[in-house]
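Sharing a structure, written as structure tokens. Questions coming.
Some chains have been omitted; the remaining ones sit where they do in the full complex.
For reference, chains read A and B in written order, and residue numbers begin at 1 within each chain.
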Amino acid sequence: MTEASVAAIAELVSGTLHGDGERRIVGLADLRNAQPDRIGFVRHQSYYAAAKDTKAGALLVAEQIPTGASLIVVPDVDVAYAKVAALFHPTPRASEHRVHPTAVVHPEAQIEGPVEIGPHAVIGRCRIGPGCVVMAGVTIGDDCTLGADCVLYPRVTLYHAVTLGNRVICHASSVIGSDGFGFAREGSTYLKVPQLGTVVIEDDVEIGAGTMIDRATLGVTMVHARTKLDNLVHIAHNCTIGYDVVMAGGAMVAGSTSIGDRCVVAGRVGIAGHLKICADTRLGGGSVVIRDIDQPGDYMGHPLTSMRRHMRLLQKLREMVDE
Amino acid sequence: MTEASVAAIAELVSGTLHGDGERRIVGLADLRNAQPDRIGFVRHQSYYAAAKDTKAGALLVAEQIPTGASLIVVPDVDVAYAKVAALFHPTPRASEHRVHPTAVVHPEAQIEGPVEIGPHAVIGRCRIGPGCVVMAGVTIGDDCTLGADCVLYPRVTLYHAVTLGNRVICHASSVIGSDGFGFAREGSTYLKVPQLGTVVIEDDVEIGAGTMIDRATLGVTMVHARTKLDNLVHIAHNCTIGYDVVMAGGAMVAGSTSIGDRCVVAGRVGIAGHLKICADTRLGGGSVVIRDIDQPGDYMGHPLTSMRRHMRLLQKLREMVDE
């Protein structure tokens, strides 16, 4: 069990300590059911009453408040909470080398140092970095490369020659490196265009359950570092997704489109192929994007307009059918 | 093979028997290719001619019609058909205990009575109730609880500490308990917020193929009893889905939203986060919901309006570009 002093936690979150820094904390707590060896958090003033009476040993809070708990005052409680929660509930990481006897591992797979490979995993002639956790039923194709500390939840499939950076998390049933949807039309039928490229997923990317990322026709489908994809997202062949992008559930990007850094794509947004979406674009839920976006900002709808205009358009459309 | 008398079937469906109740029925039949030991059903008058000449031993029908078959007259043929079809084609249920030798079962798993566990399933330190059928390649995490008579089709993944009630059906490749999509923004990057809650799926829920239900950040993502989710549905963290809800293919609900009892959500509807959708709301296909709904009724579109207004809006929009 992880244990830390209140002072150490204050340092972890760059907070200001008020009260006893020596208390030992072993986990998180709900304010109302807390024990003295737990730390709680106070996001809103509505919790001040509960905070006053809590038995928690420490609290993360945005300002000093009356309570018997030690206080760690931070500018952003959410950020501090994320760090403290990750301290006590870290992402899985292999500390000792364990390969389940039912896993099928290619004899030439290069597995460096402690890696956990779960039951019925199938590991091709690939490279896996230290600390990786490969859970039950994961398939990793030949010529894949996984950096350090990746976590592949059950039933993830990596086709051949996919590259994951460090600390990449792939949730269950996600698929990386499936064939791009490429066909050449000959008369009224379609010929499959072999998909000879690959996929690169950079450091600290998280990929949601049931999310599908296709390999490039030639070249690379790229997901840059620290980007987070939710469940049931579809990234088509030859896309480039920038750094620190967030894409929510069901968002889909057609082939060869690039999404700039720090874009936020809400749920069920569809983005057509061969577009360029500039950095710092935020797209509201359900939007349909069929043109390039070259100005950062908040957009929504179909037609895609600024968020403010979109809300006015909705209002005008409502008025058209008011009774 | 299941066998029942016409009289017993009439009782099962609370129907009125006309004709011979002693006939033995062993299965369903198409009217035109029926045998005397089969039961057919007549949904519309257009089938009355075929019903007259059928060789089926019995018919489910809404009113008395001329035929040589015994008749079971019921107020709702669809409901009666569902019951009779389920009699002859019941949902799979384990009657004897069978664990495939290739399954990996935690030695401390508590498995009560007859359970079928298929090849390559991976069963953690969990509890599984009697009658459950766990098919090939299913993964069940530690601390999960399954009630009686659940059916998990191939390649379902339950993360740790997920609870299923009785008679829950999960179709292939569905995932329950994956991390909610929760991040705290620090500068231009995102910190993962550990998802420490869980998922509760109550009795008689059916979950479609490739449907994803995320665990709560803290607390519970809840799907109440008898709700039916179609394929490729996404339920985000901390949602509450009411009793007897129906959600069709590709419907998606963002975080912390609650859907009231008996709602009907059509295909590809997107519902934003932190909303309350009241009971008995019906949402038409492709709707985008960005506000609470506090009046039951039929809604559709974006802007979301009553179904009637939405149809008028579509007409007005068409007229705007008529030639």
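Everything below uses one rule, namely that a contact is a pair of C-beta atoms (placed from the backbone, for glycine too) under 8 Å apart; a residue touches a chain by one contact, two chains touch by 3 or more.
On a predicted model such as this, the values are computed, not experimentally measured, just so you know.
Sequence-identical chains make up the whole complex; the displayed set comprises 2, and the total in this structure is 3 copies.
Just so it is clear, only the chains that are shown with their structure count from here on.
To fit its Cα atoms onto chain B, chain A must turn through 120 degrees, a value rounded to the nearest 5.
With centres taken as mean Cα positions, chain B sits 29 Å from chain A.
For chain A in complex with chain B, the touching residues are 28, 30, 76, 78-79, 81-83, 85-86, 89-91, 100, 102, 118-120, 135-137, 153-155, 169, 171-173, 206, 208-210, 226, 228, 230-232, 244, 246, 248-250, 261-262, 267-268, 285-286, 301, 314-315, 317-318, 320-323. The touching residues of chain B, counted against chain A in their complex, run 102, 104, 120, 122, 137, 139, 155, 157, 159, 173, 175, 178-179, 181, 183-186, 188-194, 196, 210, 212, 214, 218, 232, 234, 236, 250, 252, 254, 268, 270, 272, 288, 290, 302-303, 305, 309-310, 312-313, 316.
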